[in-house]
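A single protein chain has been omitted from the complex, and every remaining protein chain is retained in its original position.
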Amino acid sequence: MKIPVGILGATGSVGQKFIQLLSDHPWFEINSVAASERSAGKKYRDAVNWFMTAPIPETVADLTIRTCEPELPCKIVFSGLDASVAGDIETEFAKAGYVVISNSRNHRFDPDVPLLIPEVNSDHLKLIEQQKYGDGCIVTNPNCSTIGMTLALKPLHDAFGIAAVNVVTLQALSGAGYPGVASLDIIDNVLPFISNEEPKMESEPLKILGSLNGDKIDFADFPISAQCNRIPVLDGHLECLSVTLKQKASADQLISAWKNFSGEPQKMDLPLAPKQPIYYFEQNNLPQPKLQRNLDKGMAVSIGRLRECPIFDYKFVILSHNTIRGAAGGAILNAEIMVKKKLIDL
Amino acid sequence: MKIPVGILGATGSVGQKFIQLLSDHPWFEINSVAASERSAGKKYRDAVNWFMTAPIPETVADLTIRTCEPELPCKIVFSGLDASVAGDIETEFAKAGYVVISNSRNHRFDPDVPLLIPEVNSDHLKLIEQQKYGDGCIVTNPNCSTIGMTLALKPLHDAFGIAAVNVVTLQALSGAGYPGVASLDIIDNVLPFISNEEPKMESEPLKILGSLNGDKIDFADFPISAQCNRIPVLDGHLECLSVTLKQKASADQLISAWKNFSGEPQKMDLPLAPKQPIYYFEQNNLPQPKLQRNLDKGMAVSIGRLRECPIFDYKFVILSHNTIRGAAGGAILNAEIMVKKKLIDL
Amino acid sequence: MKIPVGILGATGSVGQKFIQLLSDHPWFEINSVAASERSAGKKYRDAVNWFMTAPIPETVADLTIRTCEPELPCKIVFSGLDASVAGDIETEFAKAGYVVISNSRNHRFDPDVPLLIPEVNSDHLKLIEQQKYGDGCIVTNPNCSTIGMTLALKPLHDAFGIAAVNVVTLQALSGAGYPGVASLDIIDNVLPFISNEEPKMESEPLKILGSLNGDKIDFADFPISAQCNRIPVLDGHLECLSVTLKQKASADQLISAWKNFSGEPQKMDLPLAPKQPIYYFEQNNLPQPKLQRNLDKGMAVSIGRLRECPIFDYKFVILSHNTIRGAAGGAILNAEIMVKKKLIDL
Partner (left out) sequence: MKIPVGILGATGSVGQKFIQLLSDHPWFEINSVAASERSAGKKYRDAVNWFMTAPIPETVADLTIRTCEPELPCKIVFSGLDASVAGDIETEFAKAGYVVISNSRNHRFDPDVPLLIPEVNSDHLKLIEQQKYGDGCIVTNPNCSTIGMTLALKPLHDAFGIAAVNVVTLQALSGAGYPGVASLDIIDNVLPFISNEEPKMESEPLKILGSLNGDKIDFADFPISAQCNRIPVLDGHLECLSVTLKQKASADQLISAWKNFSGEPQKMDLPLAPKQPIYYFEQNNLPQPKLQRNLDKGMAVSIGRLRECPIFDYKFVILSHNTIRGAAGGAILNAEIMVKKKLIDL
């Protein structure tokens, strides 16, 4: 008997990815899909402009879409709602007793809401106890460009302390949703601006890498500077990082810290956990979006090109799949760890 | 009566760009083309795999290709030779009395060779007097990714002093020559490594921004850290810079410094000089390769997105056309200023 | 003193192309721009999402946008209106005495409206006399994928007679307008369907190649079968044609017919007329969109790969610029020939 789950914003691009990734999940089974008034009442297959490469799972295709009201026959809902509506709807669901696993940005900085990467800060789940939602709760995952970076920084932060981070991104088109970026705007081109993206990258890692102090998070305290670009790549965010550490460390020490990094999802052997959260590549032209984005189910972060920096201590390149590890897959891993830790009253 | 010029490496990608840009030049006229033994003796149109979008100029198409020996019927030669052979051939031509305007990297750091961007360091042309080539000489232009950055830094360096520069590039495919990057390697992908590119970006600006001190250059002294990426864009290098200045300056002061920047090529109204070397764009999503690369004949640098940086003082984005301003066009401008300054004995 | 003209649908993609192509036109000068209620009242520069590669012409940028009502201070209007509104608005303008040069499909098959390619059927302009619009009239140009094909067929039709045509297209993204095709739908992909495109290609050439018979057109009578695909190319429609002729002809005769083809625009030396409407390329890998689309101001058709066909008589490849020759440029040429023939009472 699988655990029934619902999808909020089921017809959107994140919603579709949730459905694709949950199609053969060993624990969860989608029994309800909710979307806007416009789609409600239709069969999912008729309402959705499905653009995943795998076909719509048959069990979902025939579900009738519901409105986003807290009357779904399940306990856990995954939210891929647009930020323009996610805030209120997610609150309503939590109040009504649902466990809301959200990919939206609205509640990420609520003091009592974990901004969760299970390998990094699963102890932050304790914040849920502060939430005033009774049986319900809200747990969020970070922005797609934050997750890869923060996973790469975590082992360095633990071992050596981080003093400063500069990052320039080359981000994939799927991060903009659908229809997203017009082909006339991006073929043979770069867009050197992504609305709201830099502030997220400069703030979210500080909460995630912060320490749980009683019933609140003490944010990490180092400056991050981000420059974000959209490039003609379908999936996979590549990021060029520069980092200054608090303690001196050799390149080999950094690589060891990454290779040996492992978290609770690995120990618990969660279904969507990558075997290894971080892979380091010795070849000087890796990682590349096309070659590494799907590594370990699209849930691993690939790092390469570690070298000394004349300004910071080190510079390197990271890559992660923005719609799997960076969105729907990351959210599912959040739900998995909560189930395993028995934080959900099923 | 135009000045006859020759092209070394005439069938390569830089050679072709020289020929395209010189096809209707008001001062220069190509009367000789030289390439490897394999092509020598053939008509240019038969030997070249021409891939410029404009057709081969008729006057060049019928020229018979010569070998790269210093027996060309001209005084000025433009060199688009591959670095594997450029060093010796250019030296031979200089010794034989030719003015060698080179796009190759081999002689860029010879102490007596100007590494020239005419708007930036035309005074460095005085170095030629140190050269031991009699009537001949060698003048080089910087690497394609260096030129845009150095033009953008020059007004800041003069007005405020530069203390440190971090740069991450998103470079176009034409920078790799022809055939260059395989389509299977770059469509839907990024290559996070370009051989030898980062060391050039970290060293060349220091010579260019250095001061002429008697008969030598005192290099500028600030650290530069570069990370270089190849992306699926045909032409136009985009660069994300971060800069710390020696003196405090407001964003408006930086923008003014850029907008008011002008150099000798502008005063002399040289044929290939842009009206304005630097354009600043207020829109938050500019510059873009497709929209600004051809600005002012492809010879201008476009800058945008100036904003404060939590680590450096400021960050911003620059764009320049890598095969025009960054290679053949830059070299032609070098020749133009030398002619105008009567440094060539015609 | 230039002739003042207005643009209907001035903020759309065809409208922008009209403005770009007319920016330095020797005869015409834009003095009014009209668009939807939403844009009316704003300065053009503030209302438009300009995405041409050349900047907005200064004289147009400051024009205040008007509504599409027939109160513009000019005699000639170019219409780039969307088909959903073009029909009625164009009729109103014609009734009010305007010469409407339309790129929209609505009136193309009105019996008294010329469907005009000036090199092909300028005699069809006589149809205007049948129009009941007083001083005003409507003249249309064909669909972007029709123009290149029909220009290529015209010399064959005249010399040998056409019995049947099969055509498969590889069409550029700019043909879909802006924002048009989502990047997620077309990078690394083909869309094997373009709404309404095949019926246009199968019918429009028959009117254009038809004969003026008194006050009406006798349509040409041969079957055309079209299959249309959208591919990841920015500009330039490539088409693979197969043709059966009524009379036997050698490949050389076909090539001669193309090379010697010329029309009234060439004789009249109209500003936007290509020197030669058709270029034939001997190289077996031409024409290519990137290399030939801008040939002769983007107004020429390029043909290549003529060879015998085991089913039809011959097969070959054609290329034309879909937004210049195939849309705005074609419409402007229509206006030019009407002015030159004194069909417009200025």
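Worth pointing out:
We just call them A, B and C in the order they show up, numbering each chain from 1.
Keep in mind that, in the parts below, a residue touches a chain if its C-beta (ideal position, glycine included) is under 8 Å from a C-beta of that chain, and two chains touch if they have at least 3 such contacts.
Quantities reported herein were computed from a predicted structural model and do not represent experimental measurements.
From the options A:I187, A:A220, A:L241 or A:A300, the residue with contact to the chain not on display is A:I187. Only one of the listed residues, C:A34, C:L81, C:L153 or C:L234, touches the absent chain: C:L234. The chain not shown here is touched by just one of C:P26, C:G214 or C:P310, and that residue is C:P310. Taking the complete complex into account, residues 51, 53, 187-188, 290-291, 294 of chain A touch the chain not shown.
Although one chain is not shown, part of chain B still touches it, namely residues 51, 173-174, 178-188, 232, 234. Counting the whole complex, the residues of chain C in touch with the unshown chain are 164, 166, 168, 170, 188-193, 202, 223-225, 227, 229, 231-234, 238, 240, 242, 284-291, 304-305, 309-312, 315, 317.
What we mean here is this: only the chains that are shown with their structure count from here on.
Overlaying chain A on chain C by C-alpha atoms takes a rotation of 180 degrees, rounded in steps of 5. The most centrally placed chain, judged by C-alpha centroids, is B. Of all residue numbers used where chain A meets chain B, over half belong to both copies. The two sides are thus made of the same residues.
Chain B and chain C, compared by their mean Cα positions, are separated by 40 Å. Between chain A and chain B, the centres computed from C-alpha atoms are 42 Å apart.
Each of the following residues of chain C touches two or more other chains: 51, 187-188.
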